[in-house]
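My questions all concern the structure below.
In this view, the complex is presented without one of its protein chains, the others remaining in place.
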Amino acid sequence: MAKVWDFLTATRGKNGKLHWTDWVSYGYLFLGIFLMFGPVVWLVISSFKTEADLQRFPPTLLPYAQETVMVDGYDAPLPLFVMTGGEYEGQTLAQLRRVGSQAQMIDPANPDERLRVDIANREPVEKLSLATENYTSLFERFNFLQFFWNSTFITVTATAIMLLVNSMAAFALSKYEFRGRNFVLLLVIGTLMIPQTVVLVPLFLIVTQLGMFNSLWGVIIPGAATPTGVFLLRQYMITIPDEILDAARMDKASEWKIFWRIIVPLSAPAIAVLAILAIMWRWNDFLWPLIILTQSENFTLQLALNSFQGELQTDWTSLLAMTVLTLLPIACVFAFLQRYIATGIASTGGK
Amino acid sequence: MADVTLTNIEKSYGAAHVIKGVDLDIKHGEFCVFVGPSGCGKSTLLRMISGLEPISGGDLKIDEEVVNDVAAADRGLAMVFQSYALYPHMTVRQNLSFGLENLNTPKAEITQKVDEVAKMLQIDQLLARRPKDLSGGQRQRVAIGRAVVREPRVFLFDEPLSNLDAELRVDMRGEISRLHRRLGNTMIYVTHDQVEAMTMADKIAVLRDGLVEQYGTPLELYNTPGNIFVAGFIGSPKMNFLKGKVQGGALALATGETLALPTVGFNITEGAEVTMGVRPNALQPGSNGVHARVTGVEILGGESYIYATTDNDLALTVHSPGQTSVEIGNDITLAIDTNDVHLFDTGTTKSLRT
Partner (left out) sequence: MLAIISPIMRIIEIPMLALQRLLGIHKLAWVFLLPNLLLFGIFAFLPVILNVFYATTGGDNVLLMDRPQVGLRNFATLTDCGNYLDPNSCREDKFWRAVWNTTWFVTLQVGFMVGFSLLTAIILNREIKARGFFRSVFFFPVLLSPVVVALIWKWILQREGVLNAVLDWSGIGGVNWLVSADWAFGWSVFLSVWANMGFYTLILLAGLQAIPRDVYAAATMDGASAWRTFRKITLPLLSPTMLVVLVLAMIRGVQTFDEVYAFTGGGPGTATTFMIQYIYEEGFAGAPRLFGLAAAASLLLAGILVLLTLVQLWVNRRNVDG
């Protein structure tokens, strides 16, 4: 409690009193929590609701499911209702079937006697329950694991290639003197001006001609080298003293060995930042996969999600569960690494 | 055997001529120091020997073999850098092993050699640490150890003590000297500090503007400097210089005073412009010599320094043993030990010694 109090009284006003601007600030921040986290929380809660619960309007805050009971002589569990009027008022009955405005009910304690009641006089007995079947059915009904694997494969492979290729280039541009270095730097800046979005058509031709249409490699390779990565790593590698490289050369290390035994380990912080960014970019990538991957067995999670929201208009149970599973890996990355991500973004200044 | 021979070595960056033809002959087992003011090219010369910097002209031989085009790694040299250049992400042991691993030395042998060297340099307690957890002196030892463990033909040192504090520097000086005696290898050592050069070297090469001004043993350089630059650079405090003209077998100064010249050992022509070099300890307050006014006195107990200016505002330094009674503002006459002076041609700055 003391902590909460400290928190609330961390003020600009002197004498421990809250200045009105502090109230406004904290108000804004808590509104921020509500607006930023609220929708995601609502998504997660909703994903645990049953089909019936989802269709309820107005919706309940938490996922509820109707209680059921097994009654001798019936194979399926029967839904329970509590009577709010009529002759059985106060009793809890199980419903057999509903006919128009009438329902056939039985008392679970006395299953042989069938009772007819007006549906206006009953209310379902509900309890909190997580509809985990929304998730399990994903694996049964869809090729979910395939999509997950496609996304993972693209993300991991593309990130690995990008880290290697970009760090090699950054090494050359930061630690060697050679004719044409400034020209190459200019080229890198040039690619900064060519986002994928403006060369979609010719890129499509090239990727098709290389036989990578409808192949995961067609998504991985074209974006495998990024100007941002080169700049980020070069900026960091420049700070490594040249004498360390000279020392390694005197130690009979080849240039390649210097690269992966000295430069790469020493650039680990920058490489980690780039890795996180790359994972984020690739996992969330949408437009290019949308163009290159047209067969559903090649779909990434993002594509699958997008195409199902078209096909399954009303099947929100599957859609919500799939959305949660898609954001889960990124949420985990966020939870553990958000500090690095923040520094990374701040240091690249965007892109 | 590891003789290092430089023949007319040159280096230029584009139009800039940095090393202008250096000849040096460093014998096996010698401790050779390159000394000179900053920008004289001494570090460049060392890096050219190491192979880190390509040679623009001339021949570099190690053991009679021209190595101009041999890669740094294959010259069989080891280098200790000014910033130590330890691999920050490796432990001390890994730092020492890295070079041996690159030579494909068997693991057991590496361990044994590293342990041996670590013990010798008293860093065996530190093998598991990383460079950031070491003090300056310890890093220095590791850097030296990294060179020693390779058993190179020649050791190269690039101002290795300049990042240490004064006290530690004295200790390390002694330690590197001991190391040299123990290993007996050829060592080439670059410094801008002539005290380091004097105390450690077998041979000193004084460099200026990409040229060797003089190459010889410390005492040769001290006792018989070849020109005014070397005379002024070697020895602390600096040598005093008095310019004049030879008239009637004596040196006539601009102040009108005349100084006696040594009778033997120098090539003196009547009427020549000559600069007389006098070390501070060859100058004593006396009755007969150069007149000067005292501007500063430092009494250190066992010895004293007197700073004075001549009548034409030339600064002189006097080193006198014991505790002087001279005070600031005194007018004194400084007697010169004629047998202990150096004479140079004022025009060419070359020594007039025969």
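First chain written, first letter: the chains are A and B, and each begins at residue 1.
By definition in this document, a contact is a pair of C-beta atoms (placed from the backbone, for glycine too) under 8 Å apart; a residue touches a chain by one contact, two chains touch by 3 or more.
Just so you know, these numbers come straight off a predicted model, no measurement behind them.
Novice: One chain is left out of this view; which of A:V40, A:A120 or A:L145 touches it in the full complex?
Specialist: Going through A:V40, A:A120 or A:L145 one by one, A:V40 is the residue touching the chain not shown.
Novice: Among A:V71, A:L96, A:I119 or A:L192, choose the residue that contacts the chain missing from this document, as touch is defined above.
Specialist: Considering all chains, including the one not shown, the answer is A:L192.
Novice: May I ask which residue of A:D107, A:E255 or A:D315 touches the chain that does not appear here?
Specialist: Answer from the full complex: A:E255 touches the omitted chain.
Novice: Can you list where subunit A touches the absent chain?
Specialist: Interface with the chain not displayed, on the subunit A side: 6-7, 10-12, 21-22, 25-26, 28-29, 32-33, 35-37, 39-40, 42-43, 46, 55, 57-59, 164-166, 168-169, 171-173, 176-178, 181, 184, 187-195, 197-206, 208, 221-225, 227, 230, 249, 254-257, 259-260, 280, 283-284, 286-287, 290-291, 302, 305-306, 309-310, 316, 319-320, 323, 326-327, 330-331, 333-334, 338-339, 341-342, 345-346, 349-351.
Throughout what follows, only the chains that are shown with their structure count from here on.
Novice: With chain centres taken as the means of their Cα atoms, state the distance from subunit A to subunit B in Å.
Specialist: Using C-alpha averages as centres, the distance is 65 Å.
Novice: Residue numbers of subunit B touching subunit A in their complex, please.
Specialist: 47, 50-52, 72-74, 77-79, 81-83, 85-89, 98-99, 102-103, 146, 150
Novice: Of all residues in subunit A, which touch subunit B in the complex?
Specialist: 241, 243-244, 246-254, 257, 261-262, 265-266, 268
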